[in-house]
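One structure follows; several queries about it will come next.
For chain A:
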Amino acid sequence: MSVVENKEQETLEFVRDTISQIGLTRADLIPILQTITNKFGYISQVAIREVAALLKLPTKEISSVATFYRMLSTEPRGKHLIQFCESAPCHVVGGRQVLHKLKEILDLEPGQSSADNKWTLITTSCLGVCGIGPVILIDTDLYGNVQPDQVKSILSRYE
Partner candidate 1 sequence: MTFYRSTVLVSVDPICVEKGAYELIDTLNDELIKQGLIDEVQVLETTRLGDPTKFGPDLTVYPEGTHYTNLTYYDIPRLVEEHFIKGRVLKQYAAKMMDNIDEELRAPRSKEIRVVLRNIGVIDPRNIEDYFAYDGYMALGKALTEMTPEEVIQEILDAKLRGRGGAGFPTGLKWRFARQAQGDIKYLICNADEGDPGAFMNRRVLEGDPHSVIEGMIIAAYAIGARQGYIYCRAEYPIAVSTMTLAIKQARALGLLGKNILGTNFSFDLEIRMGAGAFVCGEETALMASIEGSRGEPRARPPFPANKGLWGKPTNINNVETYANVPQIILKGAEWFSSMGTEKSKGTKTFALAGDVKNTGLIEVPFGITLQEIIYDVGGGIKGDKKFKAVQTGGPMGGCIPEKLLNLPVDYETLGQAGSIMGSGGMIVMDEDTCMVDIARFFMEFTQDESCGKCVPCRVGTHRLLEILEAICNGEGKQEDIAELRELSDQIKKNSLCGLGQGAPNPVVSTLEHFLDEYEAHIYEKRCPAKVCRSLIKFEILDGPCTGCTVCARNCPVNAISGERKATHVINQDICIKCGICHQVCQFDAIKIS
Partner candidate 2 sequence: MPVIKSLDELKRIREEALRKQELKSTSGKTEIVVGMGTVGIAAGARETLKAILDFVDHNHLENIIIRQTGNIGIDSFEPVVQVILPGTEKVTYGRVNAEVAKMIMEEHVVKRNIVNDYKVEG
């Protein structure tokens, strides 16, 4: 099997497995899509079609839900997801300078992924840890009280 076909097969199996664990009803849709996003970094067309088939819903319903929520993605994401809090409390304590530094070092605008597929940078709304702003979330690691000159060393921790 080619690499593409392998990936497809892996996706299909994972989707079926996930649905058998979570459930088949409409109310289970978002948890299913979240699980798929966590595993592959995004929800591919293959996955969307399979979910639609198993839940007996039109594919456009699946797509419309998948594109609505920020934590679900239908576009491939880089290996590491950087979420930068762009909300007011982080903004007023120097968030702007940190974001500027991030954009500069990564050479990315929010919403973009790096050419080598290592990083995806997105801005997120308040993560609720405003006491230690500015805040960066990389995958599941939360960094608080971030200064612009710390950005480089934080990023260098990731392969």
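As a selection rule, all candidates are chains of the complex that A comes from, given by their letters.
What we mean here is this: a residue touches a chain if its C-beta (ideal position, glycine included) is under 8 Å from a C-beta of that chain, and two chains touch if they have at least 3 such contacts; residues count from 1.
Because the structure is predicted, anything quoted here is derived from the model rather than measured.
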| field | From 1 or 2, the one in contact with chain A within this complex | value | 1
| Tell me, which parts of chain A touch candidate 1 in their complex? | 25-31, 33-34, 64-65, 68-72, 86-93, 97, 100-101, 104, 124-133, 140, 148
